[in-house]
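And then subunit A:
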Amino acid sequence: MTALSIHAEVATRHVHLDFDLPAGEVCGVVGPNGAGKSTLLQLLAGLVLPTSGTVLIGEREVAGPDVHEPPHRRRAVLLTQDPALFPHLDVLANVAFGPRAAGASTSDARVRALTELDAVGCADLAGRRPHQLSGGQAQRVALARALAIDPDVVLLDEPLAGLDVAVAADVRHGLAERLRGRTALLVTHEVLDLWTIATRVAVLDKGRVAETGSVADLMARPTSTFLARLGGTNLLTGTIEGTDLLHLAAGLTLRGLADPAQPPHDGEPGLATVAPAAVSLHLTPPGGSPRNTLAGTVAGLEPRGDTVRVGLDVAGQTLAADLTPQSVAELKLTPGLSVTAVVKATQVRLYGR
Partner candidate 1 sequence: MSQDRSAARAGTRFCRRGFALGGAILGLAMTATGCAATSTASNSVTLTVFAASSLTASFTQLGTQFEAAHPGTKVTFSFDGSSTLVDQLVAGAPADVLATADEATMTRATKANAASNPQKFASNVLILIVPPGNPAKITGLDASLSGKKLVVCAPPVPCGATTKKLATMLGITLQPVSEESKVTDVRAKVETGQADAGLVFTTDATAAGTKVQTIPIPGAEKAPTTYVIATTTAAKQPTLAKQFVEYVTGPDGQAALKTAGFGP
Partner candidate 2 sequence: MIRPALPRWVAFPAGIAAVFLTLPLLAMLLRVPWLKVPALLTTPASLDALSLSLRTCLLTTVLCLILGLPLALLLSRARGRWATIGRTLAMLPMVLPPVVAGLALLVALGRRTWLGGTLEAAGLDVAFSTSAVVIAQTFVAMPYLVVSVEGALRSASHRYEIAAATLGASPTTVLRRVTLPLIAPAIASGAALAFARALGEFGATLTFAGSLQGVSRTLPLEIYLQREIDTDTALALSVTLLAIAAMLVAATAKLARGRRWEP
């Protein structure tokens, strides 16, 4: 059953989205800034009107040529980086707000609110005022408040972005637990969020949906550079030769292991992923090695704690290599320098489109 169906355009934002989501799936929404991620959520919440097209939640058309359901009738609840707890109400009244607005009696709403608070582990905070909560507590209460209305869809716009790493990890697990089995969209920049909370992922780029699929499939075999980079891996594209060779450009090939889940085919376009840590760099090509050697030039250097990520330009494609600062110093790497990248064939995963 389809829970969400968006086929709509927002002309002023240069966004044109075609997107469907089955019921009960939590879909991570990723993409560069300005790709239209927030617009997608706002279209569903009713905070942005489509210039053309339709938006469906379940069987209900909530936005279309002649339809505009106001936000309060959509049952699409929005959770952002800002918990936006009502400062004049205590925590319990905040969570009871939705049920009260839906017509529940005061006592029923309180019971429901306590249940939701308990589910996110915040029942003991019921009597507090929002300003007495920590960031993580506030976000948990906001989640409880959102779920208390039994929404048809939960829209989450980077709900963990404002939190400390340790707190975020805690809240992330809470979110995963409470969202399991619900229909939800989660805008994020964190690959950890995808693995922990989402079952599916949609990549948005320049106002369009670039690719969608299950988290496991797309993270294992990304088809966009953005997703590969998010997953911390290199993505190279070319043409398959035989069963285990990717032809990148004239004189540049990469041998690897074919992914049995989506095997590449001879003569067809293919992709390869390589972990940056599996790439080593040499100033001169090492002779007589069975390993892959790729000639490239250094494009940039980015210190990352105990490693340095070296960006290489390999025949117009980008290949990242993680080196120790010591190696970078010994090789005297500077942008523009010609180097040879070496990768073991066992570290290369090949798959078809």
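These made the cut because all candidates are chains of the complex that A comes from, given by their letters.
The rule is short, and it goes like this: contacts are C-beta pairs under 8 Å (C-beta built on N, C-alpha and C of every residue); 3 or more make two chains touch, one makes a residue touch a chain; residues count from 1.
Predicted model only: the values in this text are computed from it and were never measured.
By the touch criterion defined above, subunit A in this complex contacts candidate 2 out of 1 or 2.
Those residues of subunit A that touch candidate 2 in the complex are listed here as 45-47, 70-78, 82, 84, 86-88, 97-98, 101-102, 129-131, 145-146, 149, 155.
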